[in-house]
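With one protein chain removed, the remaining protein chains of the complex are shown where they sit.
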Amino acid sequence: MWALAWRNVWRHKTRSLVAAGAVAAVVLFTLVFFGFVTATTNGMFELLTSESGHLQVIGARAREVQDFDARLIRDAQQVEAALLRELPAVRLRRVLEVPALISGETRARGALIVGVAQDEVLAQRFAQEHVAAGRLPSPGSWDEIALGAALARALQVELGDPVYVFAPGTEGWGAAAYTLVGLLAFPQTAYEIQAAYLSLEGAQELAAPSAVSRLEVHLVPERGVVTDAVIEDAKARAAAALGPAVRVETWREASPDTAAMLDLMDPAMAVFSLLIFVLAGLLVVNTIYLGLVERIREFGVIIAVGADRWRVMRMVLAESLVLVAAGTAVGLLTGGLLLVSWADGFRMPGLDEVLAEAGLPAVLYPAVTPAQVAVTVGFAVATALMAALWPAWVAGRLEPVEAMRHVA
Amino acid sequence: MTEAAPALPPAPAAPLVRLAWRNLWRHRQRTILLLAVVAYVTFLTIFYWSFVDGYGESVVESYARYIVAPVRIAADAWYEDPDPEHHLPDQPLLSMLADVPGVRGASARIHFPALLQSAYVTQGAEVVGVDPAGERRLSRIPDKVAEGRWLEGPGEVVLGQEVARRIDARVGEHVVLSAGALAGPQAMGLQVVGIARTGVAAVDQTAVIVHLEDARRLTGVPTATTIALDVARGTEAAVAERVQALLPAGVTARGVWDLVGPIKADVEANQAFAHVLALVVYAFAALAVTSTVFVSVMERTRELGVIAALGVTPRRLGLLVTLEAFFTCALGWLGGLALGYAAAWALATYNILGPLFAAISASMPTAGLSEEVYGAVRTAYVAYSGMVIAAAVVMSALVPGRRAARLRPAAAMRAE
Partner (left out) sequence: MERRYVKALALAVALAVAAAVAVPAATQGAGEPPRDASALLRAVVDNLRGGPLWGTYTFVVERPGRTAEYVMEVVTDGDERGLIRIVAPPREAGQAFLMDGNDLWLYNARLGRSLRLPPSGRSNAFLGSDVSYNDMVGRDLETDYTAAFAPPGAAERDGAGVDIVLELTPRPGAPTPYGRALVGVEEARLIPRWVDYYDQRGQVVKRLTLAEYLEAGDWRVPTHMVVEDATREGYRTVVRLTDVELDAAVPEACFALQALERGCR
């Protein structure tokens, strides 16, 4: 049976090659496509959470009230200690945001002072993403400031110039002078013209000793990626450990807009996948089906010499399976090799900036899940077999004489 | 077959065409499959480009009508450093501009930074002072006041929805604006008369709009910082150029495409990215068409052998095969064009894409997407899809056509 199928495959060399090639192309294309879908989704998740953290600890009333000091977490040290007891292996970014008036020698603007103290890894990533010139204020510094590039332009100040900050109605110094040490670039101009970064200690001295606006918790997965389930679990533990004095939110709760954007990826990709799959399906069906239609005549002959319909169908099935398996194997192999060759990251040449502006990661790490491989292979095999069995079925229903005269 | 046979031996070009045409309908299943592939590829190409171009156009449109203006006039120094001190010179620019062909309206604006204070919160804000009537013709924001009403006179302010939420201000309440520009520190209480909900994140999150007179009092700017021109879609650059001739030195008119800032690169690169992605899809599509044509030709080896035995020269046989493929593809292409343009028309007429983008819009304010994203309908799509199909036909006709041309009747008739 299999030997016959194998012989038949080789007898129609060109036809077999085209059919197997079509299957291989579909598998390859779909695999790479899935690879990039996963890469983009993962990359966006990484990017979004690297800005906001996976969890945020904020003041208990921070969602209800708007005034500065009612939103704060007062005893930041204790909260942090309690949090780290519960979740020891996390990276923290401590943030104190202070609305303030900021001025250079000639101009003044309303601004948002952001005091930050963060884990080394987070600091490096932040600096890489956002520092356009100079550097971030040194940790613990009381007199260094980095401004959004647009804000610095509006204030007419340059690196090394003094910058004055006045934060009325707060509990710290309320006013301080800083040296401009860095210019920051943010994709959102509205933020760039507002943002002024200090060390956390500097901001606390200025406005709210020992307080923070929020703690951003970046979970470090033991292996693989951080999933929503892991985040929910961490949230529950942190919330239980910290009590009602603060509020713990997942990044989805903290920035629902961003989460919605990520959630939109799935349906968007589903639509795109559907369009691609229809094309792939047509490709496979056409090559396999048309390759066999011509052979209805041949099947008629076989049935005429005494074989029953099932035997013919088994034969076609075996033949097609050999073809499809070969094609799938070739597709999987080349697709797999491609994906492996991109394992260290795939860069769209020249498009880094664009991708960043659109909120997309510049380096993609294509990867496929077993489910995606299964869907790909399943789809290719199923469509191919359906396309193959139809002519055999038709042949079986025809009178042998009809079949022998059959024209597609 | 019997009908076609008598016309064969002399076989000038026209009967060959007729034969090819008739052959299509004899092999109905095969033809329909090829038709479907070609039509689908055409449809996909048009749909895809309608979407990509429509996105780009929608971004530019929302910059023209919500965020900036179709054409903006400002001092060169202001473009560099948008501070009220670089305001426009004291010249009757507005009346001058009214006569320029293509300018449907002109309205002065003053942009200035200020502190915005409610009973609860103070925050920095970028304020724009406008002429309420002039703005109505120019901008869509006046139509998008969700609560209360648009500005009518001095002493009033319209806030973006998110701004109002953040400072906790409601319609009917007053807020305080203070600014320090040419007039020194100035402060003013203004009544919130409207809250705008435009769906354009950049507007909803930052808009603080006051009357031009109040802006003049707060800043001390006697003229305006910019003049916004209302011009028809697509004529922005041309009108800006025409207007430029009338402007004094140091003042420049820019069309919306030059005003979108970083988004310009974004949209352009998006198109580039779209082309790359399209190439991949094209290749895949061409593969589908080619293989279908290829297989359908190959499978007819025996039939072709019969025709060849009737005396048709191999060259003409190749032509016959190619013609058949050509007819099918042309038909499929026409069908695909109809389907594709119908879909593009639907995207362009009904706001189908807008809700899809609503979620993205809020988290990317600079992208400048409004609630309305329409597909584009351009004639170029005929060419795009035509090129894909043509490439596929050429590729597929090359191999099977040559195969048919090389055919030896006796061997072919034995072939299975």
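Think of it as A and B in the order they're written, each chain with its own count starting at 1.
Here is the rule we go by: a contact is a pair of C-beta atoms (placed from the backbone, for glycine too) under 8 Å apart; a residue touches a chain by one contact, two chains touch by 3 or more.
Remember, predicted model here, so these are calculated numbers, not experimental data.
J.: Of A:Ser16, A:Gln56 or A:Ser103, which sits in contact with the chain we cannot see?
T.: A:Ser103
J.: Return the single residue from B:Gly189, B:Pro248 or B:Gly311 that touches the missing chain.
T.: The missing chain is touched by B:Gly189.
J.: Just one of B:Arg22, B:His86, B:Arg104 or B:His174 touches the chain that is missing; which is it?
T.: Checking each option in B:Arg22, B:His86, B:Arg104 or B:His174, the one touching the absent chain turns out to be B:His174.
J.: List the residues of chain A that touch the chain left out of this view.
T.: The list for chain A reads 69-70, 101, 103, 108, 164, 166, 168-177.
J.: Under the stated touch rule, tell me which residues of chain B contact the chain that is not displayed.
T.: Within chain B, the residues touching the omitted chain are 115, 117-120, 122, 155, 170, 172-180, 184-190.
Here is the rule we go by: only the chains that are shown with their structure count from here on.
J.: When the C-alpha atoms of chain A and chain B are each averaged to a single point, how far apart are the two points in Å?
T.: Roughly 26 Å, centre to centre.
J.: So in the complex, which bits of chain B are touching chain A?
T.: Per the stated touch rule, the residues are 26-27, 29-30, 33-34, 36-37, 40-41, 44, 81-83, 113-116, 120-126, 166-168, 180, 202, 205-206, 261-263, 265-266, 269-270, 272-273, 276, 281, 284-285, 287-288, 291-292, 294-296, 298-300, 302-303, 356, 359-360, 362-367, 416.
J.: Can you check the complex and tell me which residues of chain A touch chain B?
T.: Chain A reaches chain B through residues 12, 14-15, 18-19, 21-22, 25, 29, 66-67, 99, 101, 107-112, 153-154, 156, 187-190, 193-194, 255, 257-258, 260-261, 263-264, 268, 275-276, 278-280, 282-283, 285-287, 289-291, 293-295, 297-298, 348, 351, 353-354, 357-359, 407-408.
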